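Notes follow once the structure below has been shown.
In this view, the complex is presented without one of its protein chains, the others remaining in place.
What follows is chain A.
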Amino acid sequence: MAAPAKATGSFMNSLKRFAFRMSAFNQVGLYHDDCLYENDDVKEALRRLPQSLKDDRNYRMHRALHLSMTKTILPKEEWISYEEDREKGRYLQPFLTEVVKERMEKEQWNKK
């Protein structure tokens, strides 16, 4: 069973890489969590984000907006690699998971 599982894993992996490339957000220097739709959960998670991470996020967004305005992209060596996005791009997740967990907890309580 191990071999097929691994094969599926590597297939999923290359599919993820493909999707990452095709999205082209990396070409304007945005991380995965920079592109989240700002629903209430994300807004609350952003409020909890430490200031330094918030500053970095704002910088990336400003840069991306500027690039979009001038209809250019970053030089290729500054593109965000898939690995870097995996490593640093999920900076909001710990906060977001906690927010979602708290919301689910509230919903569970209110169901009773």
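Here, a residue touches a chain if its C-beta (ideal position, glycine included) is under 8 Å from a C-beta of that chain, and two chains touch if they have at least 3 such contacts; residues count from 1.
Following the convention adopted for this analysis, contacts and distances are computed from a predicted model.
Using the UniProt record as the reference, specify the protein name of the hidden chain from among "Leucine rich repeat domain protein", "Cytochrome b-c1 complex subunit 2, mitochondrial", "Ribosome-assembly protein 3-domain-containing protein" or "Exosome complex component RRP45".
UniProt protein name of the non-displayed chain: "Cytochrome b-c1 complex subunit 2, mitochondrial".
Of A:Arg48, A:His62 or A:Arg90, which sits in contact with the chain we cannot see?
In the full complex, the listed residue that touches the missing chain is A:Arg48.
What does the interface between chain A and the hidden chain look like in terms of residue numbers?
47-48, 50, 101-102, 105-106, 109
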